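Yeah, one chain of the complex is gone here, protein chain that is, but the others are all in their spots.
For clarity, chains are labelled A and B in written order, and residue numbers in each chain start from 1.
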Amino acid sequence: MANGICIFAENYNGKLEPASAELVSAARLIQETTKEEISAIVAAKDCDTVVEELKGLGVEKIYVVKTSRDILLQDDAASEVIAEMLRKIDPSSVLIPATPTGRSIFSRVAMKLNCGLTADCTELLVGTREDGSYYIKQNKPSFGENVFVTIITREGYYPQMMTVRPGVYTAPEASSENSAEVVYMDDIAVPDSQIEVVEVLPTEDTTDSILSSEIVVVGGRGVLEDDNFALVKEFADKIGAAIGGTRPMVDTETIPFEHQIGQTGCTIRPKICISLGVSGAIQHTEGIKDTKLFVAVNTDPNAAIFKVADYGMTADLRAVLENYLKL
Amino acid sequence: MDIAVLIKQVPVSNNVSVDPETHALIRASAEGMINPADLNAIEEAMVLKEQTGGKVVVFTMGPPDAEKALREAMAHGCDESCLITDRAVAGGDTIATAKVLAEAIKKYGKFDLILSGALSADGATGQVGAMVAECLGIPHVAEIQSIQYDEAVPDKIDAVKKVYGERFHVRCALPAVLSVNFGSNVPRLATLRSTRAAKNKPLATYTNADLKLPADQVGIPGSPTAVIDSFEPTGGRMAEMLEGTPEELAVKLKNMIDEEKGKL
């Protein structure tokens, strides 16, 4: 019978990814009800330091496949190893960071095990079936962040696998007093991979393309007053953002047309959007989608932009930015 | 090089609410469009086609209306298309969907490369491409920034993947699945002329009668996961207004940005 909560210890360069540490807290909340053991799985060449980190976080058991070669980005091989580990461990649930690596490897694992994989959960709750067995209610946003859905792994499919959005749970404090049983699964062989890492390329200069930028500062008419644009530019540089704007910004040639956001210009999908002095006419707001953090600053408390932003500040953008740049 | 591109029709607007009584989703509009990242995948296919020749076939699974997305993809330059539409395969999760897509690709013909967008604008699971690769028993590289093909190494494809703050140049044996990030290139636009021409390009329609997958492997019965409820986020649609002096607001802004940047 499948039992135990297993977390995937994603690591890079011998260090545990913070998102994996957070999973320990998510697992503990499940454990309060189900009383199951919390384990972690590691498959890497340089796994010793990762194992030490995991011990400090208070997991009870650590399953390790120490690979003979680096399997970074070899998702075909890595998924084979991890699927085999899970077959042997037989946990009831697997928690995975919702990172590019997590969703890539575990998509293959889910297909190999013919179990499901719920993506990008922001809340995990425990439900109880009529027979007294437990299941995990996997809550996740859908359609941007407009609705939330509860997903379950149907009875009979094990393990229940889900990726959890980084930053939702807070990692537990590490303590040297914690200890864990370490199980080396030496009989699991690493298959050949069809993928090789040829080289690590030099990091690009911050790209000026507004479409591919993960952080965008958007300026409106408020930015055109009193030389505010210089300040906005300094702010954008500081946070590593591309600058977009509304039609008045383009009409005054403050920014090029390629950076006009909205119906007439382009649609952007940044993770972070900081909107400054934008009233929020629909032709403009239609051009900003799928943000994770959207903050708007405007002097007008009734500005329509506050209907689409996550956070609003009724303030003079100049005063806020001047203070920001001092921090 | 023959290339298959997997696309998804997503709602134009993510403006969806939940009926408080039935918890059913209410969509503001039924208007669909090609998932934005899929257009980046199509663009990569076009560049490779220009370099190597061959044909590009675009696949989607969905209601009959998804033909619109296929026609649009062909207006962007894809040569042929395949629509998998059948009530039996509808409503499936990523596992059940990937099985259907993989089977349709196999039935349609041999491909050297399969491309998809990295994440969809509605579900954003990022899973289907990798799952299709697993079904087909071929490697995949997910969430890539660019693709390069060197005729001197005909059985491999090169890609750049950004992860852990680094840019990795990876090389993958063909056939393979690559999923392309949104914004990684500038997709060419369709024109009025190419849109009209797309109306006459080939469109194959498959149902499960063609694919012959067991009924318990596809659609809702073949899905290990199920959506049991939907609800609206607390707090409504209005921004949470933050109060304070400009100094305090600057600190709040910095904390929010730093926290979110930590997740990138």
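One rule holds in what follows: a contact is a pair of C-beta atoms (placed from the backbone, for glycine too) under 8 Å apart; a residue touches a chain by one contact, two chains touch by 3 or more.
By definition in this document, contacts and distances are computed from a predicted model.
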Item to check | "Adenylyl-sulfate kinase", "Phosphate transport system permease protein 1", "FAD-binding oxidoreductase" or "TldD/PmbA family protein" - which is the UniProt name of the missing chain | outcome: "FAD-binding oxidoreductase"
Checklist outcome for this item: Given A:66, A:137, A:154 or A:307, the residue that touches the chain left out of view is A:307
Checklist outcome for this item: Touching the hidden chain, out of A:13, A:33, A:283 or A:299, is A:283
Checklist outcome for this item: Among the options A:160, A:193, A:260 or A:275, the absent chain makes contact with A:260
Checklist entry - Which listed residue (B:51, B:191, B:207 or B:245) would be found touching the missing chain in the intact complex? => result B:191
Item to check | Which of A:97, A:219, A:248 or A:277 contacts the chain that the document leaves out | outcome: A:248
Checklist entry - Of the residues B:13, B:52, B:146 or B:205, which one touches the chain left out of the display? => result B:13
Next on the checklist: Contact with the hidden chain only, please: which subunit B residues?
Outcome noted: 12-13, 28-33, 188-193, 195-196, 199
Item to check | Interface with the undisplayed chain - residues on subunit A | outcome: 221, 247-248, 250-251, 257, 260, 263-265, 267, 279-283, 286, 302, 304, 307
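Here is the rule we go by: only the chains that are shown with their structure count from here on.
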Checklist entry - What is the distance in Å between the mean C-alpha positions of subunit A and subunit B? => result 18
Checklist entry - In their complex, what parts of subunit A are in touch with subunit B? => result 12-13, 18-19, 73, 75-76, 79, 100-101, 103-104, 107-108, 110-112, 114-120, 137-138, 141-154, 157, 165-167, 193-204, 209, 211-215, 239-240, 267, 269, 271-272, 274, 289-290, 292-297, 301, 306-316, 319-324, 326-327
Item to check | Of all residues in subunit B, those that touch subunit A in their complex | outcome: 11, 14-18, 25, 36, 93-95, 98, 121-131, 133-135, 138-143, 158, 160-161, 163-173, 176, 181-184, 186, 223-233, 237-242, 246-247, 249-254, 256-257, 259-264
